[in-house]
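And now, chain A:
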Amino acid sequence: MKIFKKIAAFFAASALAVTFAGCNNQQESGGNDGSDNSGNAAYKTVDQIKESGEVTIGVFSDKNPFGYVDNTGKYQGYDVYFAERIAQDLGVELKLVPVEAASRVEFLETAKVDIILANFTVTDERAQKVDFALPYMKVALGVVSPDSAIIKEAEELNGKTLIVVKGTTAETFFTENYPDVKLQKYDEYNEAYSALQDGRGDAFSTDNTEVLAWAKSNPGFTVGVETLGSTDAIAPAVTKGNETLLKWLNDEIAALADEQFFHKDYDETLAAVYGDDEAYKENLVVEGGKM
Partner candidate 1 sequence: MQGIEVLFMGNNLLRLLSGLWVTIRISLISIGFSLILGTLLGAVMTSKKPVIKAICRVYLEIVRIMPQLVWLFVVFFGVTKLTGLNLGGETSAVIVFTIWGAAEMGDLVRGAFLSIPRHQFESSLSLGLSKIQMYVFIIFPQAIRGLIPNVINLSTRMIKTTALVSLIGVTEVLKVGKQIIDANRFEYPNAAIWVYAAIFFMYFLICFPLSMAARALTKKHGGE
Partner candidate 2 sequence: MSEHIIDINGLVKHFGDNAVIDGISLSVSKGEVVVLIGPSGCGKSTLLRCLNGLEPIQGGTVTLHGEPVIHGDKSLYRIRQKIGMVFQSYDLFPHLTVLKNITLSPIKVQKRDKAEVEAKARELLERVGLSDKADSYPSELSGGQKQRVAICRSLIMNPEIMLLDEITAALDPEMVHEVLNVVLDLAKNGTTMMIVTHEMAFAEAVADRIIFMDGGVIVEEGKPSEFFKNPKTERAQRFLKTFTYTK
């Protein structure tokens, strides 16, 4: 029994060590001001990626139509289409890694992926931790309402009831800018949509990409306001300090403007959901990194 006890004690001790190391590490990364690369694992430069013959890109696997897995098990979507082009132009194999919204920054910080292409909205806070390349898509707020009483201007909502999802940009935006709009708040998207369908509110507002897609597959509802509030950029991100890859991506995005690559990307992946309407397209697509 003595030897058993020793082994078990060793495991207990080493588990403790890992725990303390982990806690310690979290503090470190929390205090990282982003000006150096000390907290980040070794990223791969463009040359190293080419040498290894493989580029690893983190994408969503359940955000149709931007990044998802189709019924045959193949990755599809606007982000994936771009990822395939990146691999092709680097001349390497593409390895896609499924990521979640909450772990995108960490995947880059630990260099477990080379690039994140997962509907990643550029924010100041994130820019402290990762390096964003030029945008390839943009997103603003949209307002969807029943055909019987289409809301075409945000001002029309004054005195009316607007459905929002808690914690979204829409909630903050209307609270700050349209205090006369009555907000009806829900925790989940599907609750909010049910409320709209049941007529519990006059309209529903969230990211325009989301409401546009939903209105397409729900006849009787129209997105009357397609862009509202400030427009956010969606861009690829690389590990902080990976300058060669960042520069390569910026050059790539600029060069792809010549062939209107992202318009083609839209036609291939988003048109089925958002339609071919040029106005829709211009609301979403960013070409050459120019918003």
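How were these picked? Simply put, all candidates are chains of the complex that A comes from, given by their letters.
Assume a contact is a pair of C-beta atoms (placed from the backbone, for glycine too) under 8 Å apart; a residue touches a chain by one contact, two chains touch by 3 or more; residues count from 1.
Note that this is a predicted model, so its numbers are computed, not measured.
Candidates 1 or 2 all belong to this complex, yet only 1 touches chain A. On the side of chain A, the complex with candidate 1 involves touching residues 1, 4-5, 7-9, 11-13, 15-16, 18-19, 21-23, 25-26, 28-29, 39-42, 58, 61-64, 68-73, 76, 97-100, 102-103, 106-107, 109-112, 213, 216-217, 273.
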